[in-house]
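The other protein chains are all here in position, but one chain of the complex has been omitted.
So that you can tell them apart, the chains are marked A, B and C in the order they are listed, and the count of residues begins at 1 in each.
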Amino acid sequence: MTRYGMVIDLDRCTGCRACMVACKVENNTPVANLWMYVFRFEEGTYPDVRVNFMPRPCMHCDNAPCVKVCPVGARFKRADGLVATDYERCIGCRYCEVACPYGVNFFNWKEPAKSQYLDGKDATVASVTGGAVPPYDNPDLDAPYGTERRRIAGGGQLKGVVEKCTFCVQRVEAGRLPACVTSCPVQALVFGDLDDPKSAASQRLESKRSFRLLEELGTRPRVHYVGGRPPTAESRQIEAVRAKV
Amino acid sequence: MSSIRLGRRTLLKAAGASGGAVAAAGLAGDPLATLVRAEVPAAVPTDELVPTLCWIGKQDCGILARKVNGRVVSLWGNPAHPRNNGTLCPKGVGQITALYDPHRLRSPLVRTNAKGVAGEWRPAGWDEALGMIAARITDVRARDKRLLIWQKGRSKAEAIYDTAFVNAIGATKIGHGAYCSDAGYRAAEYTLGPQGVLHPDFRNTRYVLAWGWNVTNAGGNKLCWITWPQQLAAARERGLRVVAIDPRLRGAGSFADEWVPIRPGTDLALALGFSHVLVKDGTIDKEYLTRYTNAPFLVKADGTFLRASGKEQVWDKARGAPAAFDAAADPMLEGQYVSGGEAVRPAYQAFADHLASYAPEAVATITGVPAEQIARIARELAANAEIGSTKLVDGLRLPYRPVSAMAYHMSQQELGFQALRAMIGVFMLLGAVEAVGGVRVDATYNVHGNFKALDEVKIKDPPYDPLLRASRYFPINSVSPSVLARTMLDPGRYGVDHVPEVLILHMANPLLAFGSQRLMKDGYAKFKFVAVIDPWLSETADLIADVVLPAATMEKYEGPVGATDFYTNATALRTPIMQPLFGSRGEVDIYLDLAEKAGVLFGAGGFLDELNKALGLKAPYVLDTSARPEVRDLFDRWAKSQGLAEGIAKFEKEGVWVRGAYPAKTYYGYAHTPPFDGIRHRLYGESLLRYQRDMRAKGADEAYWRDYTPLPTWRRPTMDGSPPDYDLTLISFKLIEFKQSRTSFFPLVGELAPRQRLEINPRTARAKGIADGDDVWVESHHALTGQTQRVKVQARLVEGIRPDVVGMPHHYGTWTHPLAKGQGPAAAELFFGGEGYITNTADQSFQVKVRVTKA
Amino acid sequence: MRQTVVAACLLLGAALAASGFTFAAPVGAPTSSIFSEPRVEFAPGLFILGVVFAFLSAVAYELIPDGERPPDG
Partner (left out) sequence: MAAHRIARAQPLPFGVGRITPGWSMIVAILLAGVLVGAFAYALQYTEGEVVTGMRDIGTMGGAPWGLYIAFVVYFVGVSFAGIAVAAIVRVLDLERLRPVARMGELLAVISLVLGALSILADVGQPLRAIVNLLRYARPQSPFFGTFTLVISGYLFASLVYLFLEGRRDAAILARTPGRLQWLHRLWASGYRDTPAERERHERASYWLALAILPLLVTAHSTLGFVFGLQAGRGGWFSTLQAPGFVVLAGVSGLGNLIVLAAILRWALRAKQVLDDTVFRWLANFLLALTIVYLYFLLVDWLTSTYAAPAADARLAAVVYTGEYAPVFWTSVAALVAAAALLFGQFARRRYSLALVVVAAVLVNVAAVGKRVVLVLPSQTHGALLPYVPGTYEPTLVEYGVLLGIFSLGALLLTLFMKVFPILEVGGHHAEVGS
């Protein structure tokens, strides 16, 4: 059976954050909602300093705290490994957000249409886009997906609900790779069926020593890291993005 | 990708189905009409990928725009494009917000207030605006063509703009290069022949000096960003070792195996320190030096070569006497000889003698790099170079020297030209120039005309042109806008006899790019008429433009541009993803308009005639010089002249034309016949000494001639003369999120790096009572004039920077775009242009002494 | 009569609560979407109804007059 997962090669990641932007354009997430985030951090003191980068998508845990705590089953685990959010069921209690140790959940603090990067309703923009919000609005995001046929794709769908990385379910179900993976200039992100030993993801995973983030919490993430090194308590984030709604 | 139909066939089909009239109109009239959303019947939803090119950076990555019912919804990398292989950097993806930015210019603008202050504008029609510019062009052309300057930002269609248009109107062309890395270009052209700076043969190298290489943020030699990191990542998986030589670690990121935090402006000394060790250890490639460089040329006591009947002489060991370099059987590299009663020594010996004062211990005090580290890295270079080894490539046995450097922006310092010469020298000693795995300069080995030209500069007496070319000030001249600004302010001082009057500014924003905004503003304000072509109202336009023309971004035909990843031979062309938005026009259209209105479109020497030459159009595709072509047709003719039977359709369908891998035979200079096309690389720059003598003879100050030395010679940079309370050296750097001043207001990338900052080591910050996030004053000091400039900026504490260095990214300080409000000042406000802060080749330095105090 | 109603109320409450709980999403490690879906929609409502009924039994116990007495006695 297909069980999707992502392998992130920290030896390749240049910390460019293209994945973050690709995610936003594909999924139309509102301002400040960074489903994909790339940590840049340093350790040590001058001159013995190391700089490292670490992309952080949703871990799509097999033992996901967010799924466990969701009071209404809006957050659920799919058989193919994806952890999805039914934005039509979410009540916006943000329990998933406080339960998740990875900080991958984002609440729509205001009307998403009012917190997009460009206002499609602006007369100038509307004259060339027909008033789509955002002007690059992706039409694939409104369809139901999965065997459950629930609405789980994309961001900026509704005010007052929580959304997060979907592994680009709308692309994956169409046989394509998640936007971040496609865009990554150095192929640091590999996506695929981790149950299939021949998949690119499995092969990359086999190629090097690997770790998962906060594995000690028992969340069993489906995102594996190879190469590089995990952040430690000494890691200081540099160039942190602190986006404002 | 597979599920989406590639190309515009679908769309054309849909348009065809919508009615023959529309299709016919499309064929007969504006070819872009077929791309308009309105032509697509609403009932037929289309979902297609339309190829184009990124227009932000210099490498013009291939893009496939996903269009749904005519609306572009996302931009993806074009997998067929060798430079980005289906990927994009954050700017590339995020520019979709630039495409639809409502703050783009929406019509030509005409200034209604005085220049020098924020512009007030009235919208004008294209006809009127073009007419105003054309009238000015016509006017100055009639009086003196030298009064017309055309300045560009990036090369996007050199044949069309830089060559054909500039030739047709007779303008003087200046670029941004003197601000970027032209000093490095000049050093490579002069020393090795090809045009470019230094980069590794990544597929084969094992040891790289990432010398000031901001690998995770700024690309490298000739390419913008994606290609080099891709090649680096792959090379590291093969075991490549990276030594990052940079005051700031962040640029190399996690790719640095070793960090050498060097004192800014001292790279020249470090390179000579490496050379010292190589020479002392004798780990040099004698064969390369002897056969392919001027190292065996005999240098007389006065520093010039010993010549006989016009030919440089070498010491022939067999004969024990001088012989012409091309006649000697066994030229010596070392030794002191006497010829005709005159002491002579081979240039190599002169270099070795010169290096005596650059022992690692001495270099350590200059550079702040420990002596043992200098010696160790030099020896690692030597060990990895495997001097004498060869490798079979494409059936050719070529020298194998897998040590290299990426040194693109290294030249942005006062000693830039000579620092690059010194660095090239290290790899010349190792024989790694153009060897397999060694350092390279261009995609393929081609000796640029400057190899000869820069060796034969004739320094004139005044009057000089405003750029001071062939002058006693900057005989090797990179055409610097900040020099132009200075001569415009004070032409008499430089013996300049004419001050340009009309400036056409093409996608450039010199007020933000060059050192000292004040100097640039004051100098450029002397232009009597300035026309700006830009998608946005640039800061330069805001202050000094008279007329602004809105340019399209990705919605235009433009090119052709190179698409090589330095291993593949490929060409690309920007094709429009839709009609130009918001009333803008593609630049090719604009120049056709301008040329027509200025009366230089038709006939011999006209724009069309020049286009025929510049684009290499061949019969039957040569343009009729009496009829204005459509832009698409122009490129169709070019493509067909290039031998592409399908013409422009190839690019409209695939975006790029990949011709295949470069064979080793054209790729490596060594593999050429004769090797290096028969030239000898210049370890010893004899002509530099000649220029020095001429400059002195013509009364130039020492400041101008002192760096014209045949061998790179260290001196303390001018900035070191600032008082000791200016205790820190400011450097600027680039961020991956932005490209120069033109992207910080793209909402999607602006969010990632929303404001200017000063990076400072915590140790330094603590001593000054500065905490992370504090506002600080950064005040720079001009060591010669005592002038100071200061800005307020937020401090960011990072361990990965030398404690005596502070850094600021180079992208902020724009003010005309609402989204740039509050981002903070431009780093350029702190640097200085002009003497003391530019190289001997008139290239800008981005280093200055500053003091930092808590605000 | 009263005892019957009270017992019925209690039993109904307990049954509703138990079935409501059972018909809610299955308890277990959330490895697939079934652990996030109630087996029967509004099962949680049923559970609450059960709790309400259980406590209502106390009201019934006190309010319903004793069978042997006449209602108005």
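We adopt the following convention: a contact is a pair of C-beta atoms (placed from the backbone, for glycine too) under 8 Å apart; a residue touches a chain by one contact, two chains touch by 3 or more.
What you are looking at is a predicted structure, and each value in this text was computed from that prediction instead of being measured.
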| item | value |
| --- | --- |
| Displayed chains contacting the withheld chain | A, C |
| Residue in contact with the excluded chain [from A:V25, A:V51, A:V128 or A:L213] | A:L213 |
| Which residue of A:V51, A:C70 or A:A188 touches the chain not shown here | A:C70 |
| For chain C, the residues touching the chain missing from this view | 21, 24-25, 27-28, 30, 35-38, 41-42, 44-45, 47-48, 51-52, 55-56, 58-59, 61-63, 65-66 |
| Hidden partner chain, residues of chain A it touches | 32-34, 37, 39, 41, 56, 65, 68-74, 89-95, 97-111, 115, 158-162, 213-214, 217-219, 231, 233, 235-237, 240-245 |
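Following the convention adopted for this analysis, only the chains that are shown with their structure count from here on.
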| item | value |
| --- | --- |
| For chain A paired with chain B, centre-to-centre distance based on mean C-alpha positions, whole Å | 36 |
| Where chain B and chain C are represented by their mean Cα positions, the distance between them in whole Å | 78 |
| Rounded Å distance, chain A centre to chain C centre (Cα mean) | 43 |
| Complex contact set, residues of chain C against chain A | 25, 29-33, 35-38 |
| Of all residues in chain A, those that touch chain C in their complex | 62-64, 67-68, 70, 73-79, 146-148 |
| Chain B-touching residues of chain A, taken from the complex the two chains share | 10-18, 20-22, 24-26, 31-32, 40, 42, 44-47, 49-53, 117-119, 122, 124-125, 128-130, 132, 135-139, 174-176, 179, 182-188, 228, 236, 238-239, 241, 243 |
